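The complex appears here without one of its protein chains, the remainder shown in place.
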Amino acid sequence: MASKQHQKTAIPFWRDERTLQLLGQAAFAAVVLFFAYILIQNMVNGLQRQGTTLGLTFLRGTAGFDIAEFSIEYSRSSTYLQAFLVGLLNTLQVSAIGILLSTILGVILGVARLSANVLVRGLAAAYLELMRNLSLLVFLIFWYLAVFLKLPRVAEAVIWPGQIHLTNRGVGLPWGLPTETFETYKLILLAGLVAAAIVAIVLYSIGKRTGKPPLTVLWTLLTFLAVAVVGWFALPAAPLTLDFPSVQGLNMAGGKVVTPEFMALLSGLVLYTAAFIGEVVRAGLQAVSKGQVEAARAIGLTGFQTLRLVVFPQAMRVIVPPLTSQYLNLTKNSSLAIAVGYPDMFYVSNTILNQSGRAVEMIALVMLTYLTFSLVTSAFMNWYNQRTQLVER
Amino acid sequence: MSKKLYSVFGLLIVAALLLAACGGAPAPSGDSSPAAGDTAAPSTGGDDAAPAPAAQTAAQGETLAAVVARGHLICGANNQVPGFGYVDADGNFSGVDVDYCRALAAAIFGDANAVEFRPVTAAERFTALQSGEIDILSRNTTWTLTRDTELGGNFTATTFYDGQGIMAPSAAGFTSLADLAGGSVCVQTGTTTEMNLADAFAAAGISYSPVVFEDADSTFAAYSEGRCDAVTTDKSGLVSRRSVLADPSAHVILDVTLSKEPLGPMVRHGDDQWYDIAQWVVFALIAAEEYGITSANVDQVRATNTDPQINRLLGNEGELGAKLGLDNDWAYNVIALAGNYGEIYDRNLGPDTPTHIPRGLNNLYTNGGILFAPPFN
Partner (left out) sequence: MSETVLPPLTERLTPLRWAYKNLFSTWYNALLTIGAGALIFWVLRGVLFWALDTAEWRVVVVNLRLLLLGQFPIAEVWRVWLGLALLALLVGNSLGIWGRKARGAGRVTIGLLVLLAALAIVTRDNPRLWLLGMAGLVGLGWYVGRSAGKAVERVVIAGWIIWPPVFILLLRGLSSASDVLPVVGTNLWGGLLLTLLLTIVGIVFSFPLGVLLALGRRSALPIVRWFSVAYIELIRGVPLITILFMAQLMLPLFLPAGMNIDRVLRAMVAITLFSAAYLAENVRGGLQAIPKGQYEAAYAMGLNGMQAMGLIILPQALRLVIPILVGQFIALFKDTALVSIVGLMDLVGIGKTVLAQPEFLGLQREVYAFISMLYWVLSYAMAYVSQRLEISLGVGER
């Protein structure tokens, strides 16, 4: 096109391309800053007209509403900040359990996709197709309203062996009730952790020195379990007694009652994310070429050794990056709790926003928190990538 | 092959950029203003630099002018409460709150259909009103001090006197809050209801667990499945929802009132004329019922009536409409096109509807209620 003409005019500037770039960047920065300034100016003006100013001091105000599920002290007279923390902990709780369960289900699905059994393989493939073409929000709503709320009512609770109560108020599970020796037992567990860490470090350095990596993970776990079991029986009385749920009055009492909102959110997220994790696992397993396995067997490794020392480390290198992003997705998707009534961080913040009218502050707070999750995760990713690369070369 | 693809993508990008340029009209003007700011005509920099205190707190007469210029009213409404504001299978809005907006449109335009309904959520309703996205908020909103001041709105009049109640299955035999000790209560968030519930139980020193939902439908779905022992919202909402449960007679509304809930339309701060119009349309509806004027007989009454009060109301006498900035037959239009208060009530909440609510407080002061319209003088 007009490239000739372009070159003619461009020649005088050609030598100071750096200045040109600098100018271009300055203009870009100016435009961005200008827009940011206008937007913020508008907001400040708008807020002034409403007679409010920005600030986080309102978080010290009394919340005034109740929250259904809380893991720290909370009542209607607590502050907004405490309410937010309750939501944050709920988000972390559902995410952590969700990540654990969806990994387990995802690995099963990934392996099933590679199964020799046609029926199993087909079932896993059908499951994947079903899940990944569904909208998660619709799935969650359906799951809550059409499955968990259709469980029997409290009065007609279905009781499974072990006093597991199945109702649409939640599932009652037997749960450990701390006795007076529980505090001592906590210390024993702590000691177990320390012992396990020492074992891990020692074994790891042995592996480094000799070039024959021992089963570090296994021995670490065993050490901890041994301390825990010995401690349990060494104490004069068992630190925990089993508490069984039962129907008392209007609701279930005793044991641990898991609400249907939590269950619906958790299982919905797990079922959805597991389909994607299954694909990640399958891709990782398939990425290890057959030649690697054959070579490992040829140099005399056993089947288990091949898996542990050859297939697994290589597959993990492929699996971990997409897997972490799936974990992050699950955490972010937990904000859909609002649709099933589970008080996660976003839902509680929404309530605070409604009651206090502080839209800007609350949305900023929520976004910053999610952003922190994401940054921590990507920091971990970078660390992991560097580490695996070092191992490779 | 890739060349073709490339041309497709290239054209897509060009088209999208063009679209972006057309769609985001304000962007280019903002873009050019830093360069052209000091030399160019005020038209470019103008819209950014315009002094702030213009809209949002609406200036006198501004809203009516804007509505008239637009040719229709924009009414923030609910779409999930049968009898007050919801969407029927034909896609039409109906309900008491919705009919009020129709009446307002009739007063302004002489056309009850010159109104556009925007469903707004509980969370965004006040922002929508403040930012001028809607002209009036008629969405079962409770009149409170905070909303009347800090949230930048003015409540015009109460169209429905309500109180927060509690509904439970009759088989449970509850009679008071104390019976609900240890139970679960379903409640909708983003409302005064949630706070009232917490307050009432805290005041009575009773423990309970709330089950909180984002919208009314989920709340009542959960209740009817037995997720909660009771459900709480405004009594009108309880009645209308009870009427459409599987077996209405199996649920009772307890004789407990957690709060006063006067519901009514709300306008922005600052435009007194618009406030007056919105307020007097409510009064016209009430007065018409008091005088026995209905949409059926309004023409006849207008022709034959001799009562000066009624004559002023219907525009036969005086200049009441002009004082509001409207036609003189504004109230006539309201009654002829939307009916009087009683008609609107019966149409949406009357005995023949599935959402029947006895009139109770929402009756004329002459019939044992507290509806009372100031004189049309």
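Just so it is clear, A and B label the chains in written order, and each chain counts residues from 1 on its own.
Keep this in mind: a contact is a pair of C-beta atoms (placed from the backbone, for glycine too) under 8 Å apart; a residue touches a chain by one contact, two chains touch by 3 or more.
This structure is a prediction, so every number in the text was calculated from the model and none was measured.
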Missing chain -> touching shown chains A, B
Out of A:V32, A:L100, A:L177 or A:A226, only one touches the absent chain, namely A:V32
Filtering A:N251, A:N333 or A:T351 for touch with the omitted chain leaves A:N333
Given B:V244, B:A296 or B:A322, the correct residue touching the omitted chain is B:V244
Note that chain A touches the absent chain at residues 3, 21, 24-26, 28-29, 32, 39-40, 42-43, 45-47, 49, 115-120, 123, 129-130, 132-139, 141-142, 145-146, 332-333, 335-336, 338-339, 346, 350, 353, 359-360, 363, 366-367, 370-371, 373-375, 378
Logged for chain B, residues touching the omitted partner chain are 1-9, 11-13, 15-17, 19-20, 26, 47-48, 50, 52-56, 71, 79-82, 86-89, 91-92, 116-121, 123-124, 127-128, 130-133, 214-217, 220-221, 224, 243-246, 354-355
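Keep this in mind: only the chains that are shown with their structure count from here on.
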Taking each chain's centre as the mean of its CA atoms, chain A sits from chain B at a distance in Å of 41
The chain A residues in contact with chain B across the complex are 30-31, 34-35, 38, 45-46, 48-52, 64-68, 75-77, 145, 149-150, 153-154, 168-169, 248-251, 253, 259-261, 338-339, 341, 343, 347, 350-351, 353-355, 357, 359
Residue set of chain B touching chain A in the complex reads 30-31, 34, 48, 52-53, 56-57, 122-123, 126-127, 130, 150-152, 180-184, 189-191, 194-195, 197-199, 201-202, 209-214, 218, 221-222, 225-227, 229
